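Let's look at chain A:
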Amino acid sequence: MTVKPDFSKHANQAATAPAFLSVWDMHSYYGESYIVQGISFNVHEGEIVALLGRNGAGKTTTLRSIARLDNPQVNHGEIWLDHQPLHNMKSYEAAVAGLGLVPEDRRIIPGLTVEENLKLAQIQPPIGWSIQRLYELFPRLGERRNQEGVTLSGGEQQMLSIARALARDIKLLLLDEPYEGLAPVIVDEIEKTLRLIKEQGMTTILVEQNAVRALQLADRAIILDTGTIAFDGSAAEVLENESLRAEYLAI
Partner candidate 1 sequence: YTNEPTGSTVTLGFNVPQTGPYADEGADELRAYELAVKHLNGEGDGGMINTFSSKALKGNGILGKKVEYVTGDTQTKSDAARASARSMIEKDGAVMITGGSSSGVAVAVQALCQEAGVIFMAGLTHSNDTTGKDKRANGFRHFFNSYMSGAALAPVLEANYGSDRKAYHLTADYNWGYTTEEAIRSSTEAMGWETVAAVKTPLTQTDFSSYIAPVLQSGADVLVLNHYGGNMVNSLTNAVQFGLREAQANGKNFEIVVPLYSRLMARGAGDAVKGIFGSTNWHWSLQDEASQTFVRSFGTEYGFPPSQAAHTCYVQALLYADAVERAGSFEPCAVVEALEGFEFDGLGNGPTLYRAEDHQCFKDVLVVRGKENPTSEFDLLEIVEITPVDQVTYPPDHPQFAGGALGSCNNGA
Partner candidate 2 sequence: MDAIILQILNGLDKGSAYALIALGLTLIFGTLGVVNFAHGALFMIGAFCAVLLSRILSMSYTTIDETRTDFLGNPMQVNVPYAYDFFGEAAGQTIIEWAVPLAILFAIPIMILIGVAMERGLIKHFYKRPHADQILVTFGLAIVLQEIIKYYFGANPIPTPAPPAFTGSFDFGALLGFDANQILYPYWRLVYFIFAAIIIGAVFAFLQFTTFGMVVRAGMADRETVGLLGINIDKRFTIMFGLAAAVAGLAGVMYGPIYSPNYHMGMDFLVLSFVVVVVGGMGSLPGAVAAGFLLGILESFASMREVINIIPGINQIIIYLVAIIILLARPRGLMGRKGVMED
């Protein structure tokens, strides 16, 4: 077993207690292209952290690295979730350890109905929200439960993808652009849901292009720029800091 990383080395990691999620000096590659170039950050339990940055900054790559997907390969670094070393795990082990990812392209499984997509999420314990409860959250999905998942409209697919993550009992929710393609009313709805589950103790990392919205919801913000962390601080700080916003977020 590896010894837990000593975070005192990192100046900007003020926290003394080990954080809920800590990512330490993570380097990720797609084949030979070097994308995430050594990032470290902590997320505390119950926090919502907004991960922001331009297209191609490496946000998705970061989430995928944390979720331990085969591609990108994490060639160096450590990831700890609630005292469990994610960096030693395969993606399904990480999922069992309590990680849920809503991928940016939704990844509805072809050939399966809406309900089967949800059922699939509840095969491997721990099981989270019941399917019934998820239908209450997204009534649209209940209506379409026997339709093949991939024929749903774009927004409906997004709902299904989020619902699928919640169908498992997770500790950390990684959302990759969850608002994309959703009608403003639904975005409001999801935002409410996120607040709700935050109250219940869920820790969330939210990647979003709609930075203002994300920052209004988030406690903290991390801004990525070409695979490195350009800013790590409170969300309010970003909203106030004109130059930061202009430089990295163009808002």
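Convention: a residue touches a chain if its C-beta (ideal position, glycine included) is under 8 Å from a C-beta of that chain, and two chains touch if they have at least 3 such contacts; residues count from 1.
Picked so that all candidates are chains of the complex that A comes from, given by their letters.
Small disclaimer: the values here were computed from a predicted structure and weren't measured.
Trainee: Chain A in this complex: which of 1 or 2 touches it?
Mentor: Considering all copies, chain A is touched by candidate 2.
Trainee: Where on chain A does candidate 2 make contact in their complex?
Mentor: Of all residues in chain A, those touching candidate 2 are 67, 69-70, 90-93, 95-96, 100-101, 103, 107, 109-112, 116, 119-121, 123-124, 150, 164, 168.
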